[in-house]
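Subset of chains shown; positions unchanged.
Order of writing sets the chain letters: A and B. Residues in each chain are counted from 1.
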Amino acid sequence: MFAISLGDDGAELRPLEPWQAEEFWAHMERGREFIGRYIGLADRVADVEGARSYLRTYAEKAAADAGRIYGIWTDGKLVGGVLFRTMDVEQGVAEAGCWLEPAAVGKGLVTRAARVIIDWAVEERGIHRVEWRASAANESSIAVARRLGMTKDGVLRESFLYRGTRHDIEIWSVLAPEWRAGKQAA
Amino acid sequence: MFAISLGDDGAELRPLEPWQAEEFWAHMERGREFIGRYIGLADRVADVEGARSYLRTYAEKAAADAGRIYGIWTDGKLVGGVLFRTMDVEQGVAEAGCWLEPAAVGKGLVTRAARVIIDWAVEERGIHRVEWRASAANESSIAVARRLGMTKDGVLRESFLYRGTRHDIEIWSVLAPEWRAGKQAA
C-alpha cells in the first residue's frame, strides 16, 4: 500500500511485514549465497517459516519502537532492504544496516534507501547517532557507510564468529549535526 | 515517512504507530466529545499512556497480521483515521472502521481513506468480505458504509452497552466481487 520512490528508475522503499514472508524468502533464495558471505540473515531466512519469524521479530520491534525493516523493490520485485536493527529513542541511538541480492548491486539502491530512513530517524524521531556495523572484509557495506558520510569509530577485533571464522567488525557512525551538514553540502 | 495522497486537498493516509501517541492523544482531545458519542475509542485514549497502549495493540495486530490502523492528516494535522479492527486472512474476512474529529467532517475523508485500505485488503491480501459495524444511531458512519457500496446484513439488537444505553448495532458488508464491480462502475 505504502511506497516511497527511490529515484527515476522506479525503485521503491516499502514496509516489509510478516505476511510478505514468501516473497521475502523467494528473494533470499535468489541472493542467499551472496548475502550470506558476511551476515547471518541468509541463514535465518532458510525457509518460509524462518522468513516469517524474522519479519515478525521486526514487527514486534516496530510495536516497541525498537527497530524497523523496509524492503527495496525494483520492477515490482523485492531485491533487498534496509533496517534499523536497534533503535533506542530515549538514548537517541540507532544501528542501521542493509542487504541486497546480487542482481540489484551497483545501482546505489542501498545508499538511497538508507538516506531515506536515516533522515526520518534524525529529523522525525530525534535520533542523534546512527551506527553502521560491518565486517572489515565487507567492502561494499563499508563503502555505503562512507557514501552516507559516516566516520569510522573503531574496530571490534575478532568480535564476530561467523561460519567458523572470527571477523573484525568496523563501527561507523554519523551524528545528527553531521547528517544535517552533509545534506546542506549536497 | 510513508504517506498516500487522498486527493487534491493535500489530505494524506499514513501509518499510525505507538511513537505517535502524543499526537494521537492531542487529536483525541480535540475530538473527544464528538468521537465519543457512539464508540469507545474516545474513552480508551483518555491520556497519552492510553493512546500509546491503544496504538501498541494495533502494532501487535499488525505483527500478527490480524489488524491495522492508519491516520488521516490534513495540513499536517492528524484529524482521524481508518482501521481494520480485525483481519482474518485465512478466513478472508476483515472488519473496517473509522473515526474523525469534528473539524474534519464533511470532506469525505473517511470514505476516501476507507477505499484505499479496503482496496488493499481485497486486491493485495485476498480478503473476500469486508464488514462495517456501527450503532444504528450513528448516521454518518452508516452513510460511509453506503457510500462504500456496502449492503446491510442485519441488526444485532441491543448488543452494545455504551455509557449506560444499549445500542442496536448494524452490520454492513461488501464482498470482493461487489467491490470490484463497484470500481468498474465508478
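The definition used in the following text is that contacts are C-beta pairs under 8 Å (C-beta built on N, C-alpha and C of every residue); 3 or more make two chains touch, one makes a residue touch a chain.
This one's a predicted model, so the numbers in the text were calculated from it and none came from an experiment.
Student: Given the 2 placed subunits, let me have the overall number of copies in this structure's complex.
Tutor: 6
Rule of thumb we're sticking to: only the chains that are shown with their structure count from here on.
Student: Using CA atoms for the superposition, what rotation angle relates subunit A to subunit B, in steps of 5 degrees?
Tutor: Best-fit rotation on C-alpha atoms: 180 degrees.
Student: So, what's the distance in Å between the C-alpha centres of subunit B and subunit A?
Tutor: 32
Student: List the residues on subunit B that touch subunit A in their complex, please.
Tutor: Touching subunit A from subunit B are residues 1-4, 14-15, 17-19, 56, 59-60, 62-65, 89, 116-117, 120, 124-125.
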